[in-house]
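What you see is the complex with one protein chain gone and the rest in place.
Labels run A, B and C following the written order; every chain starts at residue 1.
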Amino acid sequence: MVTAVALNCTLKAGSAPSSTEKILTEVAAQLLQHDVTTDIIRVVNHNVLPGVEKDMGEGDEWPALREKLLAADILVFGTPTWMGHLSSVAARVLERLDAELSETDADGRPILFGKVAVVAVVGNEDGAHKISADLFQALNDVGYTIPAQAVTYWNGEAMHATDYNDLDQTPEKTAATNATIAANAAHLARVLGAENFPA
Amino acid sequence: MVTAVALNCTLKAGSAPSSTEKILTEVAAQLLQHDVTTDIIRVVNHNVLPGVEKDMGEGDEWPALREKLLAADILVFGTPTWMGHLSSVAARVLERLDAELSETDADGRPILFGKVAVVAVVGNEDGAHKISADLFQALNDVGYTIPAQAVTYWNGEAMHATDYNDLDQTPEKTAATNATIAANAAHLARVLGAENFPA
Amino acid sequence: MVTAVALNCTLKAGSAPSSTEKILTEVAAQLLQHDVTTDIIRVVNHNVLPGVEKDMGEGDEWPALREKLLAADILVFGTPTWMGHLSSVAARVLERLDAELSETDADGRPILFGKVAVVAVVGNEDGAHKISADLFQALNDVGYTIPAQAVTYWNGEAMHATDYNDLDQTPEKTAATNATIAANAAHLARVLGAENFPA
Partner (left out) sequence: MVTAVALNCTLKAGSAPSSTEKILTEVAAQLLQHDVTTDIIRVVNHNVLPGVEKDMGEGDEWPALREKLLAADILVFGTPTWMGHLSSVAARVLERLDAELSETDADGRPILFGKVAVVAVVGNEDGAHKISADLFQALNDVGYTIPAQAVTYWNGEAMHATDYNDLDQTPEKTAATNATIAANAAHLARVLGAENFPA
């Protein structure tokens, strides 16, 4: 069975309303249409220590999150937009994934080969294309494969302040894109699950 | 007297309607409030050859544009957004400016020191923050100074297709930002005109 | 049979020495190890008109290049680094690919779904990570899938002027990465050739 983990890289702790949570929930619902269950994790509620090792020692809660990423076939990486950039929480996750560059599976294959990543970005304004670029590059570097049209996003008009959470309903185009990334992620995870990259 | 040159890096040749032309005209009107006259140039109507020299030889029309840039105190760099990126015409201009890294004035100072650059970006969707980042970095590398809040922009909501040209009137926030970049460019050009960076 | 087309987005016309040509030739040799033949095209030698339509009319040589891209399973996108950015020739290609967003195959699937893109970047200094980010995002937007670890690159130390062409031999790490992107592109093109994304 194909499974997914979704990382919500909002800055908002606890269970405060989060636009990123909203879009990830929508993507998870679409994944379920393809028999993929998704575990959504709000990263800021975990103590992910700064560093580039897989375990930064006492108090580091990354190792538990890492186990979930390694167990899942699909990563849905969700981040808000701040200053046009991905969040500091998202940056922290990428740094911790850097450690996977030196990890291999039993056949000597980089440990993340065969896994699929898609991206969800929200913001009151402009940033989604650049953020998906940064995420695709970093996630691909460590071994994730990026299926066709792998980003869903919403941002408002220039210099506006509306959040995705404030919208009465999901805009039609974002809803359609949520469905596309779910379908493509599920498909690619299945074909790579059957035939992984060479070691 | 302080003068400006505005480069319109639209892909649209001739006098075809251009959203970038519209915002540059608005910025020029604001610069005039500060007694700065602006020469707007549509780059695609000139044969700017590929390369990184100041003159790429026969047929190259960059040298004439270059003279205008060197004569002006302020550069207003205008570009549309395609795929979330600055246009290929904008990229071509940056490549040609690369040659200025080895040019110096009579005192041995890099030739563009003392000049000021501001940026205008339009697009039917998302890209302005990333494009201003790319432009600030490249223009700063060759010697331009970037005044406080040096970008004006407009883009529509995610995945929408409206152009800046299609709007009934200039959105209030973009209009205010047009005024800010003009005021700041004019001020900084004057203070640097009086006291340039050390050689 | 799986085939590839490699776009060399150097600024150097004719058959002038090109570092990008060198790395693309190396990648093509690696692809051949996987029974994939590669057609390397130096884009600057073709008159690719500015615009975002699949055919910009009289004199436009993009339609012929487009046919080659549509016929190939794998795109190897090669670009030099100028000012830390991809070349204006590369930007032009991306703009022309924007037209494919509205093209579909007989089943209603976006026309580039099922195709695979990998990236090769060279420069005398710094830029490869950012350029691969920009390329992955734009190529993925139009429908290409990005296999695990899909970029090979070389750049020298900060502020140095050595070109990839100037090196006595291919650095070991770049050579190993050339092999990785070829193996992963060939594998993914085969599995997607057998089972394309859903329409």
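General observations
Heads up, the rule we're going with is that contacts are C-beta pairs under 8 Å (C-beta built on N, C-alpha and C of every residue); 3 or more make two chains touch, one makes a residue touch a chain.
In this text the structure is predicted, and so the values were computed from the model without any measurement.
When you scan B:K54, B:H160, B:K173 or B:H187 for touch with the missing chain, the hit is B:H187.
Annotation: of A:H85, A:K115 or A:H187, A:H85 touches the absent chain (contact as defined above). Where chain B meets the omitted chain, the residues involved are 110, 112-114, 129-130, 132-134, 136-137, 140-141, 143-151, 183-184, 187-188, 191-192, 194-195, 197-198. Chain C residues in contact with the hidden partner, per the touch definition given at the top, are 83-85, 126-130, 133, 153-160, 171, 173-174, 177. Contact residues of chain A toward the unshown chain are 11, 13, 44, 50-52, 82-92, 94-95, 97-98, 134, 137-138, 141.
Basically, only the chains that are shown with their structure count from here on.
Centre to centre, using the average C-alpha position, chain A and chain C are separated by 26 Å.
Per-chain Cα centroids separate chain B from chain C by 29 Å.
Each chain gets a centre from the mean of its Cα atoms; for chain A and chain B, those two points are 35 Å apart. Among the residues of chain C, those touching two or more other chains are numbered 134, 137, 141.
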